[in-house]
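This is the structure I want to talk about, given as structure tokens.
Every protein chain but one is kept in place in this view of the complex.
Per-chain numbering from 1; labels A, B, C and D assigned in written order.
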Amino acid sequence: MNGMEMEQMGPQNFLYGCELTADKDITFSPEDDDCEHQLSLRMVCVDPTTKDELHVVEVQGHDCEGQEVKAVLATLKPSSLPSVCLGGFEISPPAVFRLKSGSGPIHISGQHLVMTDGDQSFDEEE
Amino acid sequence: MNGMEMEQMGPQNFLYGCELTADKDITFSPEDDDCEHQLSLRMVCVDPTTKDELHVVEVQGHDCEGQEVKAVLATLKPSSLPSVCLGGFEISPPAVFRLKSGSGPIHISGQHLVMTDGDQSFDEEE
Amino acid sequence: MNGMEMEQMGPQNFLYGCELTADKDITFSPEDDDCEHQLSLRMVCVDPTTKDELHVVEVQGHDCEGQEVKAVLATLKPSSLPSVCLGGFEISPPAVFRLKSGSGPIHISGQHLVMTDGDQSFDEEE
Amino acid sequence: MNGMEMEQMGPQNFLYGCELTADKDITFSPEDDDCEHQLSLRMVCVDPTTKDELHVVEVQGHDCEGQEVKAVLATLKPSSLPSVCLGGFEISPPAVFRLKSGSGPIHISGQHLVMTDGDQSFDEEE
Partner (left out) sequence: MNGMEMEQMGPQNFLYGCELTADKDITFSPEDDDCEHQLSLRMVCVDPTTKDELHVVEVQGHDCEGQEVKAVLATLKPSSLPSVCLGGFEISPPAVFRLKSGSGPIHISGQHLVMTDGDQSFDEEE
């Protein structure tokens, strides 16, 4: 972290973007003991090179009992629905994004929120 | 619950995902006297195996007089609308999700929020 | 109201759902002097029985001068847009929902928020 | 304003709706020295009488240097996208809505928020 806003309270807002293909999962698991991290996912989008078939984007995280759980973030098809808004889907690390169906590429974007331990919890401010 | 963030105030955020088919309803009714639970639903999505017909996803909960009420969460069709954002539809337990029409599978995803009794109420922080 | 959460502060969250047809308007006008009521509308959806034509859903309420005002909530067509997210459109009673065009059925869903008079105002917590 | 909720803190919530046609712009510029006004725009929708062509809805307001600025609120086409959610696009007066392309009618709806001067600022509560 560049620290330029370290003096402020509340989470800092950074840009997050990743690209999924059939053989490339993306892991969100920041190694950082001093801060809390969270994603607020905004958009899932196709590319002009994405094949015109249904693409299913899956996220793997944890449920409230600590068990691994998978959920579908979005299903897109270039010719009918090339983008979909996730509206601020909050994901706590560790999480893995992958294509359950389709070969991609598929783009995920959103905000990466970082909060130092002394700050107010993420959970309070939504 | 794994307890790793038990010391914090405000609700904890976990991943929620389920899959509906014609003969499989999903009940959200956590057995937990020590915490309040709530879903913040984000997305409803089809699968490549979902038949190309209109699928109507229904949720059954309670109105303000304690009576059972049913509401339509989303209507999807794989060829025209394979995903729809719910934008954080807050569902209090107990609730049941089911397919009113269509044979599925249909995926529901969102955030499962858990708050210990000593915390601020869910209702205050939205 | 069932009162089971009466001790908490902030609004209580209940499920709201209704179905509009050409000859059936829906009025939202809770008779309850002890509480404030508000709808946070989430989704408008068609049904498999809905004819494939444009359906226009209208809400009638009041403007800031107390005059009656009508607004269009959503325009849907089963074959092209079977569902649309309203993203939490807040409606204060009294309000009437009706089909301005189309014969329905059309489903509206969302959250019914109820706040006792001693609570913080709705308007403060959004 | 009807004043029936004047005692409460925070903004009051009223319904807002307008209809644009090629020769009819809509101005949002409440004459009211005692209150602050803001729109939280929710939906832009076509009508069954809207011609099947692209309609571009423009809003004219002010940037942070006080200069006039125009922005596109939504582009709709009755046959492919008859409604779009704006998700709470906050517009401060004075503002003008107009059709940059297309002959309409196009409907805009949302919430009109009114806050008395003694209240907390709009800007703090989003």
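Simple rule for what comes next: contacts are C-beta pairs under 8 Å (C-beta built on N, C-alpha and C of every residue); 3 or more make two chains touch, one makes a residue touch a chain.
All of these numbers come straight from a predicted model, not from anything done at the bench.
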item	value
Residues of chain D in contact with the chain not shown	38, 53-54, 56, 59, 61-66, 69-77, 80-81, 84-92, 95, 101-102, 121-126
Interface with the unshown chain - residue positions in chain A	1-2, 8-17, 30, 37, 42-43, 45-48, 78-88, 107, 109-114, 120, 125-126
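Just so it is clear, only the chains that are shown with their structure count from here on.
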item	value
Chain centre separation in whole Å, for chain D relative to chain C (CA means)	19
Centre-of-Cα separation between chain C and chain A, whole angstrom	31
Multi-chain contact sites of chain D, meaning residues that touch two or more partners	85, 87
